[in-house]
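Only one protein chain is missing from this complex, and each of the others stays in its spot.
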Amino acid sequence: MRNKVLEIKNLKIRYVTDDGIVEAVNGIDMLIEKGRTLGLVGETGAGKTTTAMSILRLIPDPPGEIISGDIILDNIKLLEISENEMETIRGRLVSMIFQDPMTALNPSICVGEQISEAISIHQDVTKEGAKEKAREMLEIVGIPGSRMEEYPHQFSGGMKQRVIIAIALSCSPKLLIADEPTTALDVTIQAQVLELMKELKEKLEMSMLMITHDLGVVAEVCDDVAIMYAGRIVEQGNLEEIFKYTKHPYTEGLFNSIPNIDDRKAELIPIRGLMSDPYNLPDGCSFCDRCDYALDICQTEKPKKIYFSGTHFSECHLYSGNSDFQLNCGKK
Amino acid sequence: MSEFLLEVKNLKKYFDTPKGKLHAVDDVSFSIKEGKTLGLVGESGCGKSTAGRVILRLLEATNGEIFYKGKNIRELKKNKMRELRKEMQIIFQDPFSSLDPRMTVSEIIEEPIKLNKIINDKEKRFERVLELMDLVGLSRRLMNTYPHELDGGRRQRIGIARALSLDTKFIVCDEPVSALDVSIQAQILNLMKELQQKLGLTYIFITHDLSVVNHFSDDIAVMYLGKLIEKAPAEELFSNPIHPYTKALLSAIPRPTLDRKVDKIILKGEITSPINPKDNCRFANRCNYVQDICKQTEPEFKEISPGHFSACHVFSDHLSGEFE
Partner (left out) sequence: MNADVLEIKTEQLLKTKKRSQLFDVWLRLKKSKAAIAGLLLIGIFIFMAILAPVLVSYEDDALKMNVRVRLQTPGSDHWFGTDELGRDIFARIVYGTRISLFVGIISVSIALTLGGTLGAIAGYYGGKIDNIIMRFLDVLLAVPAVLLAITIVAALGASMLNLMIAVGVSNIPGFARVVRAAVLSVKDQEFIEAAKAIGAKDHTIILRHVLPNSMAPIIVFATLKVATAIMATASLSFLGLGIQPPTPEWGSMLAGGRSYIRDHMYIVLYPGMAIVLTVLSLNLIGDGLRDALDPKLK
């Protein structure tokens, strides 16, 4: 029996602003099983952060509103419980790491106290106990416990991010959401932090939702991948299915846009154009005006999910009626 | 005239800070042939941008020489330097703060042409602006829009058009694509490559992304805390890195493939402070191969095989037979 930690069903979220309505998330489904990491990939404005914030029920309202859908975390329907109940869930069942390590810590409180604060909110411990646990957490993320009393500005970017990880993990959540946790870090430091996150995930038997735009990071830490475009998940599958048997033209475009480090002569094939205006999404497939394969039907009708295996699906008209279609970089 | 378009010798830039002298660029030497690209890589704060700015004299160097077409430009008077700026340009990292928010797209591209009195006739100047917009793939429709109404990719195209508006031969590209989405990044990289071929441009390409620099550069120079630690032709550097930092850096790049060939080298320790650094190898406290000598003296930056330079007691001295 599969052990579902997070299940999202037909989630729709929009922002109502003075300039119009942004349909940030347009009906997505998502499933994360125990101990697995799902990578959520997509470009700026695809709706990744919005999705993540909805799991914590932290969408700013107004302007944001969840129109429909279900979010089920550890058998609790998050959209149906009260704000008070939600507060006990945040940090205990699910916690989040934000992109910018520079602003996520309070500059005037020493790091040890910031960690022990997070602990004492959810756990019934004495002040001493919390402090002891905080020291332990700090050491788990590779910072000597003797630096408990230091302030964030005395730490480098990588160390700050590790403190944030320590805070996020201090109550052993079932699900860790990481929103571009290493984008602001250098490659060598990124390698350290990713390694650490992988290790801790194993140790604490957590599940993880890893938001990133870097397919390299995905290949390294994720088990499953969801490719998001204009508020929809356009392709999802396990690592091998996405990397080896790419189905959606957008996913293919992403791979072709990355310089190949092992082949410097390889030509880059960018995706042309820009993501459609989020205030005004097209009727048909949202990717249609950038897609080299587009058919007539793509302009008018939204593609439906087509499954290639129990886990692998793609939303693209190319495969309706012809599930053997092969992508070829848009060359007809 | 020398065979190099640009030659930098023993370039130093120190900043005065309350805590002491910050060695942002410390004794850096390299050269670039015309029409080629030198990639300058290294982690945040290692002095890449400072080096780029000092070369263009947007910052005054503390010490050292910069030869452009054989002339030492550090000795040029202000107005002579201004003359030279028509040939030496820069593209900035941040497409959001590098364009004046109060000017329209065409005004931004027009400004250098107007200021340097290249074309005085208004109509002709305007033709030139449109020509440049076509060249970098900006729709003419956008000429009266303001930068904040455009996306990052388009804004970066404006920056490129502006850099090309003069008699440009040499461009310092300071992380021109790191603020962009991958799909847009590839568009801009292709554009820059195409322009280089078309116009015979010479680039210094600053970045922290090694896969981009590999794709783009002929030579690659790796910086660490203000020092050059390795420099080689791109292929050579990737196939045969010598310095332990370069090795770690190469291995740490997340690769978007399932069959990873290289094992990751995870570095321990933290970067040392660039303020009043000691006279030893600046990488010593993170290095997996550190020896006593590394903590005592500074390794020399020397040629190990033709065109391949490195500064490491253990590896480069070993390879050149001086270390036992």
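Chains here go by letter, A and B, matching the order in which they are written, and residues are numbered from 1 within each.
The rule is short, and it goes like this: a residue touches a chain if its C-beta (ideal position, glycine included) is under 8 Å from a C-beta of that chain, and two chains touch if they have at least 3 such contacts.
Here the structure is a predicted model, which means the values were calculated and not measured.
S.K.: Quick one: which shown chains sit in contact with the chain that's not drawn?
M.R.: Result: the unshown chain touches B.
S.K.: Among B:76, B:130 or B:293, which residue is in contact with the omitted chain in the full complex?
M.R.: Checking the options B:76, B:130 or B:293, the one contacting the hidden chain is B:130.
S.K.: Among B:19, B:77, B:141 or B:198, which residue is in contact with the omitted chain in the full complex?
M.R.: B:141
S.K.: Going by the contact rule already stated, which one of B:86, B:193, B:247 or B:295 would touch the omitted chain in the full complex?
M.R.: Checking each option in B:86, B:193, B:247 or B:295, the one touching the absent chain turns out to be B:86.
S.K.: For chain B, which residues reach the chain that was dropped from this view?
M.R.: These residues of chain B touch the chain that is not shown: 53, 56, 58, 82-83, 85-86, 89-90, 92-94, 97-102, 104, 111-112, 115-116, 123, 126-127, 130, 134, 137-141, 143-144, 146, 148, 159, 162, 166.
We adopt the following convention: only the chains that are shown with their structure count from here on.
S.K.: Using mean CA coordinates as chain centres, what's the gap between chain A and chain B in Å?
M.R.: 32
S.K.: Where on chain A does chain B make contact in their complex?
M.R.: Where chain A meets chain B, its residues are 43-44, 156-159, 186-192, 194-195, 213-220, 239-240, 243-244, 253-262, 264, 266, 268-272, 274.
S.K.: Which of the residues in chain B come into contact with chain A in the complex?
M.R.: The contact residues of chain B facing chain A are 43-44, 151-153, 181-187, 189-190, 208-212, 214-216, 234-235, 238, 248-249, 251-258, 260-261, 264, 266-267, 270-271.
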